[in-house]
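Removed from the display is one protein chain of the complex; every other protein chain stays in position.
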Amino acid sequence: MSETVRAQRASPAATRLRRRRAITADRLIAVLLIAPSAAAIAVFVYGFIGFTVFASFTKWDNLSPDFTWVGWKNYAALFNTVRFRIDLGNTVTFTLLFLAICLSVGFILAVLLDRGIRGEAFFRSIYLFPLALSFIVTGVVWRWLLNPGSVQLGSTGVNLLLDRIGLGMLKTGWYTDPRIGIKAVVIAAVWQMSGYVMAMYLAGLRGIPEELREAARVDGANDLQTYRSIIVPLLHPITLGAIIILGHISLKIFDLVVAMTGPGPGFSSDVPAFFMFDTTFRGNNFAQGAGIAVILLLMVAVLIVPYLVYSLRTETQR
Amino acid sequence: MVRRIWWLTIVSLLAIWSLFPSSHVGAAASGKLEIFSWWTAGGEAEGLKGMFTAYQKAYPSVEIVNATVAGGAGTNAKAVLATRLTGGDPPDSFQVHAGLEVQKYDPPKYLEPLSGLFKSEGWEKVFPSGLLDLLRYQGNYWSVPVNIHRANVMWISKKVFSSNYLTPAKTFDEFFTLADTLKAKGIVPFVLGDKEGWEAGHAFEAVLIGTLGANGYRGLWTGKTAWTDAKVTQALNTFKRMLTYTNSDHAALTWDGAGQYLIDGKGAMEIMGDWEDGWFQSKNFTDYGWASPPGNAGVFDALSDSFAMPKAARNRANALNWLKVSGSKAGQEAFNPKKGSICARTDCNQMLFNAYLQSSAKDWAKDALVPSVIHGAAAYESWATKYKDAMALFVTSGNVASTQAALQAACKDAGVCK
Partner (left out) sequence: MALYALLAAFAILYLLPIYVLALTGLKSYAEVNLYRMWDWPAHVSLDSFVKAWVGSDAQGFRGLDNNFWNSVRLAVPATLLSAALGSLNGYVLAKWRFRGSDTIFTLLLFGMFIPYQSILIPLVQVLNRMGLYGSIQGLIFVHVVYGIPITTLIFRNYYATVPNELVEAATIDGSGIFGIFRYVMVPISLPAFAVVAIWQFTSIWNDFLFGVIVTPRPAVQPITVALNNLAGSYIVEWNVQMAGALLAALPTMLLYIILGRYFMRGLLAGSLKA
């Protein structure tokens, strides 16, 4: 290329013009690149959601769809159903307990592992690997572990273990006790997911500059105070992210309940997702199943949408 | 660097490999038969295999695809079946309970009517009329029954009964006297395992039969007997009392887990269908006996597994042949001894069956037949599900009034009661 041409090409004005044109063309390509995903989600998520919402207002209760409009009848019937009311209560209980315990356990493990000790990788792998299992496997194994045994045949599972190590007074009926029910499932779920929370917090802790901790130490704060006033607040974004991921898992929980407890005595471990599956494919009541799905979606939306709006707003501020 | 390239190669090869369809899907189209069921293990799977062998003797060039889905007492399978039927990709034949359960598959639209087949195979002479009545829906037959299971059996631990000099109770009063004696000795009188949610409803069928009799029970499902009847209240109260004699861990156990009590000699009685016989055998346990539950003498609470054929089945000729085999003497004799049930046909060779099944076949021939609701014979599945849920709740709540109201409401929803 000749000197003059290159010089011309490199002139500020020319560069700006070329760059602007390139950016506009690139902007178009960007939109095109995101389009297939957007289209897929539009159909496979929003299209289906629309269909489900529509179905929930119809009379569809057989294999051949019957789209006669019945208004709010299905929803009224749902809230009149004892099983559904129990399910809603179970979901709330499960979500609150699961979030609280999982976050705490994960945080504690992360703090313990953050000391830079030898064998960290070893312990970390042990706490992490329940994540590798499917909920079905977890459910099967914990069904055995939390089976209380019986007065006649003796204890089994965890109860048996408690007996053997002398802590027999801690025995309970676990999921056979209607007052406990879904709380037993929380234990299995925490076992599976706490490793993930631990990994998140560990990463977060590592991301906190040493200077901050130094400064606190110099100022005379002990460990507990350092954690409370500096570290935990800095970990808020992680806590929030974990709440979202764990929250939506717990609202949709299905495989674990199916494999571990089934609906439980008096439906004490039943969840809406299970009821939805049961009523749709066993009871053939597609419209009612769709209604439950819509309610589930609304519950998830109540949790997620404020978070999404908030996080986007804080980002645009950055 | 080298390792990265190596990984990349492996992974790309795998990716390319996946683009090619697996096994010989494109094999000879005429030579296939896809059977759909939820019989995936134990005696059921072996029984099915037996029938496959019988089929292949007659049609050796057909490849049988055994499509099964386990779990949830068939709920997973029903989900798959629903999507396949509506999605236009039905199996050639699928398992369905004989009776009103077939309604959930919208037979006029999706299933092949089989009355012609029944006539040409002469089945109307070989299947008992009680069974034929069950099979009829909207004037047609829609499935071929292979077996009969009995739901109202009281399994007893011989050891417990003989060492305590007891005999099986014929009435509920006798039952409770028996139960008190056993309870005092620290043995579980009435064993229950209701983790799956249907076992309570199953046991309650026997209580209903014992309290209302065969005709009264039948009337519950046809609208002739009111669910608000005082006898239903009595049945609920009886059942509630029975539940005070059951094992404390019933919610954690499936019916076979509860059966372990009988094997260990720590429990006395369990009301369960006769698949429990097959299970005892698989556990090498022989010290068990059987009797009718209190008040159930002379009544056979029946359920039957049958095979239906979708209208849009791809291999029609093979599917029809399959139905013929399922209804044939050879096919049923291959299937039932292994499955632990008796033939739907009345002309099977009884020597092939064990002691319990032989006695059950005799009962089948002479007892009054009533349909089981938990197992799809007596009512539409939507109603059966509501019944099941109401009884499952009853085990914990013990609330007779609200349960009876729920049962009545379920009957109304099904359009049978006013």
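By written order: A and B. Residues from 1 in each chain.
The rule is short, and it goes like this: a contact is a pair of C-beta atoms (placed from the backbone, for glycine too) under 8 Å apart; a residue touches a chain by one contact, two chains touch by 3 or more.
Not measured: the values here are computed from a predicted model.
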Residue touching the undisplayed chain, where the options are B:70, B:214, B:330 or B:368: B:70
Of A:13, A:132 or A:224, the residue in touch with the unshown chain: A:132
Option from A:58, A:95 or A:156 whose C-beta touches the chain left out: A:156
Chain not shown, touching residues in chain A: 19, 22-23, 25-27, 29-31, 33-34, 37-38, 40-41, 43-49, 51-52, 109, 112-113, 115, 117, 121, 123-138, 140-142, 144-145, 147, 149, 153-154, 156-157, 160-161, 164, 191, 199-200, 202-204, 206-207, 237-238, 240-241, 244, 248, 252, 254-255, 273, 276-277, 280, 286, 289-290, 292-293, 296-297, 300-301, 304-305, 308-309, 311-312, 315-316
For chain B, the residues touching the chain missing from this view: 11, 14-15, 17-19, 21-23, 25, 34, 38-46, 48-49, 65-71, 73-74, 76, 79-80, 82-84, 86-89, 254-257, 260, 275, 278-279, 282-284
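What we mean here is this: only the chains that are shown with their structure count from here on.
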Sites on chain A touched by chain B in the complex: 61-64, 82-83, 143, 147-153, 173-176, 178, 258, 261-268, 277-285
Footprint of chain A on chain B - complex, ascending: 71-72, 75, 78-79, 82, 85-86, 103-106, 109-110, 186-188, 194-197, 247-253, 260-261, 264, 266-267, 380-382, 385-386, 389, 392-393, 395-397, 406
